[in-house]
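A single protein chain has been omitted from the complex, and every remaining protein chain is retained in its original position.
Coming up: chain A.
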Amino acid sequence: MLKTTTTIVAFIILAFSVFLFFAGHNNPGGGFIGGLMTAAALLLLYVAFDVKTIKRVLPFNYTTMIAVGMLIAAGTGIASMLGGFPFLTQFDKYVTFPILGKVHLTTALPFDLGVYLVVVGVALLSILTIAEDDA
């Protein structure tokens, strides 16, 4: 019963976290709360199944995930320096895609992606480290 409910609810929570991540520019939301909701969905999987199974299904190294997130967030700042602008200058542009239509692209989104990855990595790494402690 718990496993059946979890497999359905985890996808709903993951979809909600992606919505929160992309809604952060104009509505409440953003990388932090989106990352926390993704961590909550993965945590639900870890609670319902055992740690070993989920490690096999989701072979993420959360330490690497923190490093990649920090690199993405710092890289968006350094990328604007390469163009001769100050550190972390943000640009935005309206781009028309074939199917999606007019999309407002900003460089704040990759920065938010870095925040998202760091939050997911830190939350799950700390919880799993405590869970695997043999004290």
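Note that in this section contacts are C-beta pairs under 8 Å (C-beta built on N, C-alpha and C of every residue); 3 or more make two chains touch, one makes a residue touch a chain; residues count from 1.
Going forward, contacts and distances are computed from a predicted model.
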| item | value |
| --- | --- |
| The complex's invisible chain, by UniProt name, from "Na(+)/H(+) antiporter subunit F1", "Cytochrome ubiquinol oxidase subunit I", "Sulfur dehydrogenase subunit SoxC" or "Protocatechuate 3,4-dioxygenase beta subunit" | "Na(+)/H(+) antiporter subunit F1" |
| Those residues of chain A which, in the complete complex, touch the missing chain | 2, 9, 13, 16, 20, 23, 27-29, 33, 37, 40, 43-44, 46-53, 128, 131-132 |
